[in-house]
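One protein chain omitted, others in place.
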Amino acid sequence: MDAQTGAPVDAEIFDEVALAHFIETQAEWRPVILAAARALSQQPNQGLLIPRHFHWDWTRKEAELKLLAVKFYGLGCEGKLQGIMKVETVAHSCRLPEQQGKPLVYIDYVESAPWNIKKLMGALGQPQRYRAVGTRLFEAAVLQSQEEGFRGRLGLHSLPGSEGFYINECGMTPVGRDPHKENLLWCEFTPEQAERYLAGE
Amino acid sequence: MNQKRTMTLNLTDQEMSVLDQLSVQKDLSKTALIRQALRLYQLVDARITRGEKLFFEDQDKQKAELMVL
Partner (left out) sequence: MKFNKDRNWLTKRAEQEDRHFISVGGLISRIDPEWQADVSSVPNVETTKTAFVRLLQLARRERRLSLEQLAQKADVDLGELVKIESDESFKPTPRTIHQLAEFLKLPAKKLMALAGLLKIKDFGLQQASVRFAARSEPVEDVSPEEHAAFEEYVKFLNEQ
C-alpha cells in the first residue's frame, strides 16, 4: 500500500530470490538503517534502537538456496525488492501441547526495506514509502503453510519489541522463551488462529 | 517450476502402515508427509556431506552420533 496516497499498489511476491539479489538488497538497506538508528538513539525515549553487529552468514545461505526445506521470498514493487523473507519447513515443528510435533512453516527471517518502516523514516524526517510489506510476507508464509498441508501452522522467534505485535495484533500464542535462541519468545499459530488472521479478525 | 508430476510408490504393508500412522500423527496427507521426509533427507545429507555430524542428545545430555547417511 502506498503510504502517501493510501492507495493499494500492485506488487509481486516471488518465492525464488537469487542470493546475489538478497545480498545486494541488504547492502542497500544497511546504511539507511544505521542512519535511522543513529537518529533514533538521539531521541529521549528511544534508547532501544541501536544496532549491534549484523551477521548473516551468506556463504551458508548459498547452499541453502538449493534445499527443498528452505524458501526465500521477495516482495517487489517499482522494480525493487521492498521486503524479503526466509522460511523453513523441516528444522522446526510445533511446540504448543495441542499440536506438538506437527510440522509448521518457520519464519527464520523477514524484513522490510527501511524506507517502508514508519519509525525509521520518522527518525530521519523522511516519508514512508510502502505500508504492509511485512504483513504481505507474513501472509505469504501462512498461505504457504496452508498449501503445504500444515493448515496454517506457523512459528517464529519474536524480538522483544515485536512480541505485542505477534501476540495481540496477529493473534499468535506465546509459547515460551527459547534458551537456544537468545531467550527470544517462540510464537505459534494454530490452524484456527491462522484462519482468523487471514480473515481479518 | 511448481508443476507437479505423478509417481507411483510401491511400499510394503509395514511401510504403508508407518506412512498411515505418521500421517495421522502429523496431521498431514501422505503426499505431504513423503515430501517432508524428502526435504529432511536432503537437508541432513547436505550437512553431513559438508562434514558436519548429526547427534541425538538424551535426557541426561548424553550425545550419541546418528548413523552417517
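Here the chain labels run A and B in written order, and each chain numbers its own residues starting at 1.
Going forward, a contact is a pair of C-beta atoms (placed from the backbone, for glycine too) under 8 Å apart; a residue touches a chain by one contact, two chains touch by 3 or more.
These figures come from a predicted structure and were not determined experimentally.
Asks: Which shown chains does the chain we cannot see touch?
Replies: Result: the unshown chain touches A.
Asks: Write down which of A:C77, A:V90, A:V105 or A:A140 is the residue touching the left-out chain.
Replies: Looking across A:C77, A:V90, A:V105 or A:A140, the contact with the absent chain belongs to A:A140.
Asks: Looking beyond the chains shown, say which of A:K71, A:R131 or A:R153 touches the absent one.
Replies: A:R131
Asks: Hey, which subunit A residues sit against the chain that's not shown?
Replies: On the side of subunit A, residues 1, 6, 8, 13, 26, 29-30, 33-34, 37-38, 41-42, 47-57, 86, 107-112, 114, 117-120, 128, 131-136, 138-140, 143-144, 147, 156-162, 164-166, 169-170, 198-200 touch the unshown chain.
Everything below uses one rule, namely that only the chains that are shown with their structure count from here on.
Asks: Between subunit A and subunit B, what is the separation of their C-alpha centroids in Å?
Replies: 27
Asks: Which of the residues in subunit A end up touching subunit B in this complex?
Replies: Within the complex, subunit A contacts subunit B at residues 16, 63, 66-69, 89-91, 99, 101-103, 148-151.
Asks: Using the touch definition up top, name the residues of subunit B that touch subunit A in the complex.
Replies: On the subunit B side, the touching residues are 1, 25-29, 31-32, 35-36, 38-40, 42-43, 46, 50.
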